[in-house]
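Every protein chain but one is kept in place in this view of the complex.
Coming up: chain A.
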Amino acid sequence: MVRLPYTTALTTLFSYGLLFAFGQLRDFFRQLIDWFKANDVKGYAPICLGLEDFYVRRLYMRIQDCFGRPIASAPDSWFDVVERYSNGSDKTLKLTSNTSRCLNLGSYNYLGFAAADEYCTPLVIESLKKYSSSTCSVRVDGGTTKLHTELEELVARFVGKPSSIIFGMGYATNSTIIPCLVGRGGLIISDSLNHNSIVNGARGSGATIRVFQHNSPAHLEEVLREQIAGGQPRTHRPWKKIVVIVEGIYSMEGELCKLPEIIAVCKKYKAYTYLDEAHSIGAVGQSGRGVCELLGVDPADVDIMMGTFTKSFGSCGGYIAASKEIIQHLKLSCPAHLYATSMSPPAVQQVISAIKVILGEDGSNRGAQKLVRIRENSNFFRSELTKMGFEVLGDNDSPIMPIMLYNPAKIPAFSRECLRQKVAIVTVAFPATPLLLARVRICISASHTREDLINALDVSAFVLCRIFFYSHTRKGILILIVPIFVIIHSGYQQSW
């Protein structure tokens, strides 16, 4: 359910309309001025047609300094952000050699493995010396080391499936695996808010794609019934297979998937399930095993479980965990396994050590402490923000909390003001989120201390006063009433 104040919807649409109008005006004058310039690429087609790059040129470039900020240290709970300046109203940004130490609320550092860890880092350095930084080969040629096989067994054991396969890049995991699982004549039903990697993989597979309303098992059932009854488009033959793709925690909403109900619907209609646990593996659940543990779903009920090592394990890459037959098939057909360089050995060692810490197999209870800390931090921060009056999305226990901004002007205002106060946050707008629902996405980490969080809350309160000077509702009425007064008054004096 999308929930927002009505006047906020009106003012946000008006703001976007204004930005759009100014962008079009600028484009129009640019075209006029460039009419008389000589064109030295005669005969070649233009790189961009008409409106194609309008959004990037006229909306994104204006607030470019809020995105892509370079950092100069490990993304721990505090890190160094490189300062940039611009001479030409944000069209180009130049790096300076100054950095400012900011509180990190943007990295996916859920369990605090992003910085040097007392157990993981020595082992990683040792593996760097022994196996070097790259295997310089593909998995099937010479790129499978002992570490790779150890990690695959460990991941399978951790997640609760018979076997697993790992890849060097999380995005590539989704976009290369899905075409291997479904092809022409198959049906992919994916949640409307799925990540771009899943969308790309689905488009590349050649299967028919249908989308169901976000997190709505009832709508999923409706779509399944309609599609099974109708069959393939035009021929109406039965579908070769149906795969339903959902995510564990949706990274833009911070909310958990309704996994038990969705699995029940899929079992009823004999559809396969694919669960993308990029943000939930290692971060939720009693022992960190993800959404299945948290919601009480048996991993055997989910056909394919996917995850990434980037978020909770402080490394890079992704994995797929499934039955032995599926993994064997993937090992023989997936291009990311057959042609892509294998995962870097120190990165593999980092994941192995991180999983051992989480499971407690390193001999200490730091893993359990981290899991408790991240849960406590998330719940504390979320409740404090809600008390302050912010509109925070997401379920309890979820380390991701989006704060709604709605209005496009608030995005750079919030971002820049927070940076001035030495808090680094990530803002997200259209097209990654729906047009009206721009937000700030805060990611809590187990390495944040209570003081860090209280500091962040103080800064948020300060920014609340500065930026959100009026609440949404009062500002909404002002925007509507003041111009009416002005115009009617001047209209009176002129002609009425």
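As a convention for this text, a residue touches a chain if its C-beta (ideal position, glycine included) is under 8 Å from a C-beta of that chain, and two chains touch if they have at least 3 such contacts; residues count from 1.
Assume contacts and distances are computed from a predicted model.
This complex has a chain not shown, and the name its UniProt record holds, of "ORM1-like protein 3", "AP-4 complex subunit epsilon", "Pescadillo homolog" or "Vacuolar protein-sorting-associated protein 25", is "ORM1-like protein 3". Of the listed residues A:M61, A:L128 or A:V211, the one in contact with the hidden chain in the full complex is A:V211.
For the chain missing from the display, the contacting residue among A:L93, A:L295, A:L435 or A:L457 is A:L435, taking the whole complex into account. Taking the whole complex into account, chain A touches the unshown chain at residues 1-7, 9-10, 12-14, 16-17, 48-55, 192-193, 199, 203, 211-214, 216, 219, 430-431, 434-436, 473-474, 476-477, 480, 483-484, 487-488, 490-491, 494-495.
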